[in-house]
Structures are given as structure tokens and as C-alpha cells.
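Take a look at the structure below.
One chain of protein is taken out of this complex; the other chains stay put.
For clarity, chains are labelled A, B and C in written order, and residue numbers in each chain start from 1.
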Amino acid sequence: MTTQKPLVQINDLHLYFDSFDGQSHVLDGVNLTVNRGDILGIVGETGSGKTMTALSIANLMPGGKLTGEVWFDGENVLQKRGADLRRFRASRLGMIFQNPTTNLNPVFTIGELLIDAILTQQYDVAGWQLMSVGKWLNRGLRKQAREKAIELLNLVGIPDPAQRLSQYPHEFSGGQKQRVLIAMALAGDPDLLIADEPTTALDVAIQAQILRLIQRIVEEREMSALLITHDMGVVAKICTRVAVMYGGVVVEDAPIEAIFSNPQHPYTRGLLRAIPSDEMQHGDLQGIPGSPPSFLSPPSGCRFHPRCPERLEHCHIAPPAVVHINDESHSVACYLHTDEKRKSFARD
Amino acid sequence: MSIEIAPAQTATVQQEHNLGRIVYRFRQTPLSLVGLAMVVFIVLVGIFGPFFVPFPEDTTGNTRMEARLSEPDDTYFWGTDEVGRDVFSRTVVATRTSLLIAVIVLVIAIAIGVPLGAISGFMGGYVDEAIMRITDIFLTVPALVLAMAMATALGSGMVNAMIAISLVWWPGFARLTRGQVLALREQDFIESARAVGASSPRIIFRHVLPNVLSPVLIKASTDMGFAILVAAGLGFIGVGVQPPRPEWGVMISEGRNMLREAWWISVFPGAAMFITVLGFNLLGDGLRDIFDPRMRQ
Amino acid sequence: MVNYILRRLILIVVVLFGLSILTFVITRIIPADPVRLAAGPRASDEQVEALRVQYGYDKPLIEQYINYITDVLQGDLGSSVVLRREVGPDLQRFFPATLELVIASLLIAVAVGIPLGLISAVFREQWPDHLARLLSLGGVSLPSFWLAIILQLLIAFSVSWIPITGRYPRIATPPDTITGMYVIDSIFALDFDALRTTLTYLLLPAICLSFGALAVVARTVRADTLEVLNTDYIRTARAIGVPEIVIVLKYALKNASLNTLTQVGLFFGFTLTGSVLVESVFSWPGIGTYAVTAALNKDFVPLMGVTLLIGFAVVVINLLTDLLYGVLNPRIRYES
Partner (left out) sequence: MTDPLLEVRGLKKYFPVRGGPLRRVVAYNKAVDGIDLSIMPGEIVGLAGESGSGKTTVGRTILLLTKPTEGKVIFEGRDLASLNARELNRTRERMQIVFQNPFSALNPRMTVRTLIEEPLLIHKMGNAKERDQRVRELIALVGLNDEHLNRYPHEFSGGQQQRIGIARALALNPKLLILDEPTSALDVSVQATILNLLLDLREKLDLSYLFISHDLGVLRYICDRIGVMYLGRIVEMASTQELFEKPQHPYTISLLSAAPRPTLQQNRHEIILQGEISQSAIGQGCRFSPRCPATQIDTCKTDEPSLDEWREGHRVACHLTHQNLPLNIVTVSGEIYTGE
């Protein structure tokens, strides 16, 4: 495991958007690694940049200026264009998003959507073959794809798959739609499943079903997964590693056990203290005062310093470097852990 | 009648509140800038043009048979018509006529349509059903045809043309407002107002109508162009504005039979009208793009 | 689905009933006295009164309306005072010409407008978009009757084989009437000379008329496509690697064209409006020309006939659109 090269390596990712108010700096040097077999959770609040980071792995940004590198199994994704990019997305990545209802095209049957997904991903057919005319010309290919579609629906736990292929998305319940989307994402036998808040729109019981499904699939198919969520509870349930993001930066990155038992960044600690847990009495819960940082005029230095309860005098000067603690697997970007600097400032 | 198009979700609520933002967005759409420039120019011509035209008397019945059918030259920039009137002067003065008609038509249409639409959307039930069926009836017959029938019945002339067009124009605004109100009604802030005890009139006037304003104004911008076209169409047929008052449709109609000998009589007023309508359309289209949350990225 | 159709039909009856009241009100209650107009300027008061009784205008309004609607339901739309002809047969004669013209120009509008709208949407805020929008907005801003005149002028000087007025050569006999639409009739008759002739006559007015609807089609397609291209499901399609051309021409176009379809009634009405003016410029023998003549003569009865007919046509088109939409859109909820 450790000797293997990581599946995804993100280096110094910056993202800028131009708007009326000026340029917003949405990602501020993201570094992130997804190892093979990991279910990596990216946790962060609204606007922490977690979704943008995930989209950059698919080079699926909604505009904006992106710099940095995203290495996927030895290839730089951000340099891919056109057919190359498309083929990459089709065969290496599967993505699912938050709201299953808006993510399924309402005017096509589940079968049509799945078969298209399978055809693009498995056979890399030409565009016209997916068009309506193609339907009549590729019967053999389509029949094969249909078999595979039934197989996939079985895999994600949809009963009666053959019948349901001819139904439209609105005939499926929310949880089932998310299952169908997972099936579509799996069509190309991807190496990495990116799930962006996959259960936020669903109820607790359905959420549990879907999380278990993702966990099972990742294990069975020997994939890796990237799970984006704001919910530490979801992370605790299925992730093996966690990256905590704040204000467009990864502030802490550690195995799941370390995050919960030994959180190192003040923000991580704050986040954990802000979630009601079983034994809490009134007054035990502690929020993080202040508001999330603005991207237009982000705080200088460490972006968390204005809200940080353990702020040092120099935190606002320059962003802290990433340091490893204990062993290589736990890293944190915080001056509390850059020992030399701490000493030198303490002397002043 | 036709399928109810779902009111744009949260249509007005996310609108920009900051003029600067609107200007910024506006500047990113060059076509709407061009449209704005054209509209400003046309409006200026409409207001001040008549004071500066070379032959103001030509717009009030004066004829000049000795100069009839003069080609465009230094005296008559755009030539003269069959009875020697200066096409340029008449075209400029007609700008005011058309703008005036369109503005009045829209004011009346908004004054009728917006409250009716608001009531319809806010009250729901049978009131809504009744108002919507009435708008259906008016929307069934194209504006020009109904206006033609009404203008014929009421008698020709500018005022009657305005009344006729207004009467067929309000249903569009009623529909638009109703859709907006339906979308707004789902907003929590309306519920919140009811929770603190606000009366229905207060909710309509303080909370609903201000939020409906922008889409109405955008529609008004585009509709300016169409109203001008319909008014000119009536003039062209001969049931709209009556001579000698200069009006583009009438002028085009007058020059129609002289086309081979004196193309300028029809061409210039038509071109002026085209520029005017285009300006309003470009402007309206740009505004729609800025405000329509459906088109946001 | 059955409920949906039934509800549409009930609404149609309601609207047509309202329309008949509207036309009735226009003819009977409006200030100008139709009887005096009909009687002519030199008629004495007694003569006018006699005529009033003869036309039934002296009866209470309700009774007048009942008579009116009974007549209309029997297909009797009254007689033109000026032309001294029945309106019904006239409309029957002229309407196919209008329908042919409107359909031809709608076809042009759709054939050009959809690609234009798609191009605009795909290249949003880039030069192809600006160009396409300028074209379509320019088209809708052109006064159709003025454009018609200009085209006549230009064509008359340059292209001799395109006729600039009329629907068919005066001296020739049109193909046997089956539908009254010459294009279709000549195809039925397998008379390809007639077809060619018909098409050359149709060309100019149809193009002229298509500009308005074209812009509306293009704008609708653009807006709908933009909306669709921004949806989550398109992002999902991109994420799984569906080629961009498929995304635009299959996924987005189907959604967008369904939305656009709901507006066909609008396009139809739009084109009918333009048709009134364009017909009269090109001397196209349709109900537009008929209506304009009637309007100029202050001849109410034919005008009301045209209004009713157009209203009816629009209602029917809307119904067909709704039904088609219901069939094509799997998601439509008839009951809500």
C-alpha cells in the first residue's frame, strides 16, 4: 500500500473567479492525495472549496481560472482536452452529486440514460451512435449494453431491473434515483468514485442505505472513493481518511481514527465541538464565532485566524506551512505545530 | 388554455439589489449596450427632434406641390413625398407619435394587467380561474386583429387606436404578474408577513408588488417595440393614426404606390421604425438575460 | 390523459363562448351605430329604424346575443353589408390561403430559428451568439409590411421569375381544390408545374412573414437550451463522458424543444398577426386581405367572422400543442 503511487495527487491548486466585486480566490493552494483503496472524506462548510476541488479532478470546472496540477495515475488531468478528457472521465471516474432528482434527465427513460452511459464509457462509441439514428444502427451493441444496464441496476439494489429500464426518472423515489446515478457512474468501471454530498438531500434511513451501498461497492470493486460532505457523522460512518478544508485550503489531513481521537487543527477541533453528541448538556456545544471567510478579500495569513480561538500573534502574517505529525499520514497546516517558528516568535 | 408554464422559481427574489451589479452585468452584454444607446437616442429624438426639424409645418397639413417627389438632397435630406412634404421632418415628428402611443398603451396595459394578475395569483380559486379565462379569451385573438376590429368599431384615429391596442395588451402583463406572484407566494417571507399579522393589502403592496416590478419593466421594454409595430400596422392599414399627422405606418403606406419613382417616401420612415424597434428589443433582451435567473450561470 | 383532454375541451368551450361575447360586444355596444353605417349616409331615420328591426337590433341585448350565437353555431356568420355576400363561404374560400402561408412561414421560422437558437446558446456571449441574436432580433424588429414593400422593390428590379404579388397567375387555373392549399392540392394532383408555380408565388410572402416568428423561435430555443445546459443532469452527462455533440443535440435539444413546443401557439398567433399585413401588401387572397378590406369599409360582420375564425384556429392549435406535449413529455402531471 505505502509503496504504491497514489491514485490522485493534487498539487498547489488555485482557482479564481472574476465577478463584479473583483476577483475571488476560491481555492488557495490545495494539496491532496487519494491513495488506492481509500475512501477519503473531504469535510468543510459551505464555500470551503470542497466541491471545486472534486470537480477539478474531473476537469469539470464551471469556468474560472485554475492553476496547479491534478495527477491521476500518472497523467495530468488539467492538461487534458477534448476527446482525451472525455475518455478519461468516462473510463476512470464516476461522479454522483447531491440532488438525485435534478441529476437525471427527466425526458429520457432510465434505460436510455444508462445505455448511453455504458456505451460511452465501455465502447467509446462515436457521438452519432448515441443519437436517435444510432439506435437503429447499433442494435447489437445496444443489446449488450442493455444486459450490462440490468446487471448494474441489480448491483445497486433496484428490484425488477428489466422492467424499470423503460420507466422515467419521475417514477423512481429519491433513494432509487441516487442508486440509478450510482449505476451510471459505475458503467465505465471507474477507479475513483467521487460522491459530492450524495446523501444530503435524503432522509436518514435512505442516507444509511446509500452510504452502505457506496461502501460495499468500493470494497467489492476495489475502487477508491472521494466523499464530499459537511457531516462529520457521514465521514465517521464510511471513510478511511479525512481531509478538512477551510477557506479553500486543506487544513488537516489524517486517517479517520486520528481525526476523531487526536484532531490537531483548531478548526477541526471546533468543528467536532460544534456537533451535538450524545453526552452533551446545554451549554456544552460550542460554535465557531464569526462567519466563513470572504473569497474576495480573504483574511491574510492563515485564513482561519480571525475565528481561531487559539490564534497566535503571527497567524495573520503568512499562511502556515503543512507539517506532518506523528507519522507521514497525519498532516496539518497550523502554526501551533511549526515548532521552530513558535519558539522564535516566543522569544521576541 | 395553453399549458401553464411554471413560474420561474424564486423569480424575483434573487434579483440584484445593487445598481452597480446590474451595470456590471449589463456592460458584459455588448448588444444590450448598443440597444440602450439606440433607445436613448430615439427617445431624445422623440422629445427634442420636433423642435429642430427643418420643416415643422409639413407635419400639420402644409403641402408644397412645387417640390413634390424631390430626391434626397441638401434641403430635403430624405426627399419629399407626393405633395412635397419633407420626409425627414415628418419621420422625426412621427417618432414622437409612435413613442407616445406605445408608452400610453403600456401604461394602460400595466395599470390593468398588473393588479389583475396580482389579484389572480394571490387570491387563487375561482377569482383566479375567472380572471385567467378572460385573459385566455383576449390572448386567443392576435393583438393586431382585435385592435383592428376595435379600431374599426370605435372609429379610426390615434386615441381610438391607443385604446384598442391597450385593451388587447393587458392580458400579457396579467399573465406575467400572476406567474410571478405564484412564485412569490411560495416564499417564506410572505408567510412570515402573515405570521406577524400583516393584512392582505399590506402583503400585496409592500411585499409582493415591489418584487414583481423588474420583470414587468423588462417586458415593458420589449413590448415597446411590439406596440410600436402594431400601432404602425394599424396606421398602415388605415385604421390607426389619421393624416395629416405624421405616423410611420401611414407614411409607408402613402409611399407604397410610388415605390419605383420615389423609394425614399417609404424606406426612410420604415428604417427609422426598424431602428427604434430594434433598440427596444436589444435592450429588453439584454435586461431579460440579466434578470432571468434561469439564464444565470 | 382522458381527464386532461376533457379538461382542455371544457376550457375550449369556455374560451370560445367568451370570444363570441367579445365579438358580439364589439359589434353591438360600441359607439358607432352599425345599422346607420349599413344603411348608408343618405338613409332617413325611418329607413334606419326599419333596417334596425329587420336586423333584429331593436331587441334586448340578451335576445340579440342568443340569436347571434345560434346563427354562429349553425355556421351562419352573417352577411357583409358592403360586399353583399355571406361571410361564411368567403372565409371558407380565403382561409386555406392564409393557412398555407402561415404554415410555410412557420416551417421556415422553425428550420432557421432552432439552429440559430442552439448556436446562440452553445456560444453564449461569444460572437456567434451576438450575431445570431442580432439577426433574430433584427428580424423581429423589421415591420413586416415595410419589409414586404422593400422586398417587392428589390425583387422587381432583379429577379424576374419571382412574382411579387398574388397567389397564382391570373390567367392560369389553380390545381383542383381539395384542401384549398395549393401546395398540397398540386401534390395530390401530381401537377408539378402547378407546384412550382405555387411555390414561386409563396416564396416571398412566406419569407417575409417568417422573420417575426423566427426571432421568437430562436429566442425561446436559446433561453431553453441555456437553461438546460446549466442543469445538474447535463453536468452529470459530462461527468460520465458523454460527447459534447450528443449533449447538445440529444440531451439538451430534446428538453429544450419540449419547452419550445409549448410556445407553438404563440408563434402561430404571432405569424397570423403578421399575415394580415403581409397578405395585404402581396395581394395574397387570404383572410388577412379580406379583413383589411372589411376594416377599411367599416364592414363589421366579416371582421367579426375573421376574429372568431382566428380565435378558433388559435384555440385548436393550442389544444393540439398541449396534447402533443402531453404525449411527448413523460413528466407532465395532468392532474395537478
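Couple of notes before you dig in:
Everything that follows uses one rule, which is that a contact is a pair of C-beta atoms (placed from the backbone, for glycine too) under 8 Å apart; a residue touches a chain by one contact, two chains touch by 3 or more.
If you're wondering where the values come from, they're calculated on a predicted model, not measured in any experiment.
Counting contacts over the entire complex, the absent chain touches A, B, C.
Contact with the omitted chain, checked across A:Arg86, A:Lys237 or A:Arg303, is made by A:Lys237.
Shown as candidates are A:Tyr16, A:Tyr123 or A:Phe260; the residue that touches the absent chain is A:Phe260. The hidden chain makes contact, of the residues A:Pro6, A:Gly64 or A:Pro292, with A:Pro292. If you put the hidden chain back, the residue from A:Gly270, A:Gly301 or A:Pro319 that touches it is A:Gly270. With the whole complex as reference, residues 10, 13-15, 17, 187-189, 191-199, 202, 206-207, 210-211 of chain B touch the missing chain. Listed for chain A, the residues touching the missing chain in the whole complex are 45-46, 173-175, 203-209, 211-212, 230-237, 256-257, 260-261, 270-278, 280, 282-283, 285-289, 291-292. Contact between chain C and the unshown chain involves residues 3, 6-7, 9-10, 335-336.
Definition applied: only the chains that are shown with their structure count from here on.
The chain with its CA mean position farthest from that of chain B is A.
Summarising the inter-chain contacts, the pair of chains with the most C-beta pairs in contact is B-C. Inter-chain centre distance (chain B to chain C, centres taken as mean C-alpha positions): 21 Å. Centre-to-centre separation between chain A and chain B, using Cα means, comes to 50 Å.
The set of chain B residues that touch two or more partner chains comprises 297.
Counting partners per residue, chain C has no residue that reaches two or more other chains.
Against chain C, the residues of chain B that register as touching in their complex are 1-3, 5, 28-31, 133-134, 136-146, 148-155, 225, 229-230, 232-233, 236-239, 248-249, 252, 256, 259-260, 263, 266-267, 270, 273-274, 277-278, 281-282, 285, 292, 294-297. Interface residues of chain A, counted against chain C in their complex, comprise 58, 60, 83, 86-91, 93-95, 97, 99, 102-109, 116-117, 120-121, 126-127, 130-132, 168, 170, 181, 184-185, 187-188.
Across the complex, chain A is touched by residues 231-246, 249-251, 254-255, 258, 329-331 of chain C.
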